[in-house]
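What follows is a single structure, written as structure tokens, with notes after it.
Excluded from the complex is one protein chain; the other protein chains are retained at their positions.
Our next item is subunit A:
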Amino acid sequence: MSNPAPTNPATSNPAAPRSFQDIILRLMNYWASKGCAILQPYDMEVGAGTFHPATTLRSLGSTPWAAAYVQPSRRPTDGRYGENPNRLQHYYQYQVLIKPSPANLQELYLGSLAAIGIDLALHDIRFVEDDWESPTLGAWGLGWEVWCDGMEVSQFTYFQQVGGHDCKPVSGELTYGLERLAMYVLGVDHVMNMPFNDPEAPIPLTYGDVFRQAEEQYSRYNFDAADTEILLRHFEDAEKECEHLLSFPAEDPNSGKRIVMAQPAYDQCIKASHLFNLLDARGVISVTERQAYIGRVRALAKKCADAFVQTPAGGWTPDTSKAPDTSKAEN
């Protein structure tokens, strides 16, 4: 394990975090103290924390929302067999979504950096233009990447559109790349050397102890072994199932309730998206096909968004059902 002590700027602070999990726990505590519901990861394979229904779906409609959670994220093409100091096919994002975006969101965010041991008086924090767009989710927003001493530590976005719907009110989304941020705060040069739990714990574990083997196995799986025919079939199944679920009438004959199955359908959209990523990593999707696949996933995301705004959490009430849908984007 590396010994960052003499060079780590944060060690001068007695309250500096000592491990990866310490940083996660501090973020949890911080955002809990700011009133966010601390959720758990979504139980599906996703490419980024944004895919969690707590972000994608909850950013739709007018119902206020404030949530924070860790989301394990998978990007099959980024696998490097655990050898690259900075790249992983499975990593963690910390995600905060608050709707409507509060006026002091930047200050709240800076407070979270202080909470994980970044001394704002010694570091250079900058908000550098970076507009966010997710072609698969039909979503975009404006914001920044946040730099700490020239290093990107977070994405900060004001959602403008999701699933083709204008966001009204606007959600503020914060995404922290946890490994990179933690490596910086802890002064670690290779992700696998990062202390996962306290280095002085009876059984100290590094990130590598926990994940190196998994990175190797998934790199091999992603690049060489995944059966592309099965993946393709699953993609098509997920697409079909998504559309099937959305074709049901809202009235459920069994319960007698109005139940729009937006979230189960959205699960299928998430699946399709991940399967597409796997196919992409296997190199079986050509440049021209790529756009077509992205378009298919986006079509699902849009339909799910259309469905979600027909649910109470998405702002549906028996009254709104009669009024024309005004949340739909004009363009």
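As a convention for this text, contacts are C-beta pairs under 8 Å (C-beta built on N, C-alpha and C of every residue); 3 or more make two chains touch, one makes a residue touch a chain; residues count from 1.
Going forward, contacts and distances are computed from a predicted model.
Trainee: Quick one: the chain not pictured, UniProt calls it what, "Phosphate transport system permease protein PstA", "Coenzyme F420-reducing hydrogenase delta subunit", "Cysteine desulfurase" or "Glycine--tRNA ligase beta subunit"?
Mentor: "Glycine--tRNA ligase beta subunit"
Trainee: Out of A:Asp43, A:Glu129 or A:Glu229, which is the one that touches the chain we can't see?
Mentor: Only one of A:Asp43, A:Glu129 or A:Glu229 touches the chain omitted from view, namely A:Glu129.
Trainee: Of the listed residues A:Met28, A:Met44 or A:Leu142, which contacts the missing chain in the full complex?
Mentor: Result: among the candidates, A:Leu142 touches the missing chain.
Trainee: Footprint of the hidden chain on subunit A, which residues?
Mentor: 7, 9, 85-86, 100-103, 106, 119-129, 131, 141-144, 148-151, 158, 160, 167-170, 172, 184, 286-288
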